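With one protein chain withheld, the remaining protein chains of the complex are depicted in position.
Entry: chain A
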Amino acid sequence: MSAEAMVFLFGVIVGAGLLFVKVFFVILISDLEVDYINPIELCNKLNQFVIPEMFVQAFMTFIFLISGQWIATLWNLPLVAYNVNKVMNEKHMFDPTEIFRTLGQHKKECFIKLGFYLLSFFYYLYRMILALVSDS
């Protein structure tokens, strides 16, 4: 298996993980809207995934970078920048006291990220298969 295939295999796995995390986010946020969960619990649950998610995504970008996958790197870079900016401004965490005021925002962001990860996932899958095919 070529290095390219390995890299994209990694991308597929990580991409799937991120996808699941986002789906989880979306589910919990909509739970909050219909009052299945209270804001404190929601924030406790979500906040433990925020940093890992950002880290994993940044790490994946880094892997793409060192393996010379420029398209994948460029595709991921804006999100990394956005995340870094959020962390710098300390706005990355869910705040139970503000959650109802910012719910719409959070929801929108979640959906956009979900779409992003979904596209990424299929792109990595495609590249992986491509690499495997060209290997053989």
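Everything that follows uses one rule, which is that contacts are C-beta pairs under 8 Å (C-beta built on N, C-alpha and C of every residue); 3 or more make two chains touch, one makes a residue touch a chain; residues count from 1.
The working rule: contacts and distances are computed from a predicted model.
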Checklist entry - Out of "Protein preli-like", "N-acetylglucosaminyl transferase component-domain-containing protein", "COPII subunit" or "U3 small nucleolar RNA-associated protein 25", what name does the UniProt record list for the absent chain? => result "COPII subunit"
Checklist entry - In the full complex, which of A:A3, A:I40 or A:I71 touches the chain missing from this view? => result A:I40
Item to check | In chain A, positions touching the absent partner | outcome: 32-42, 95-97, 99-101
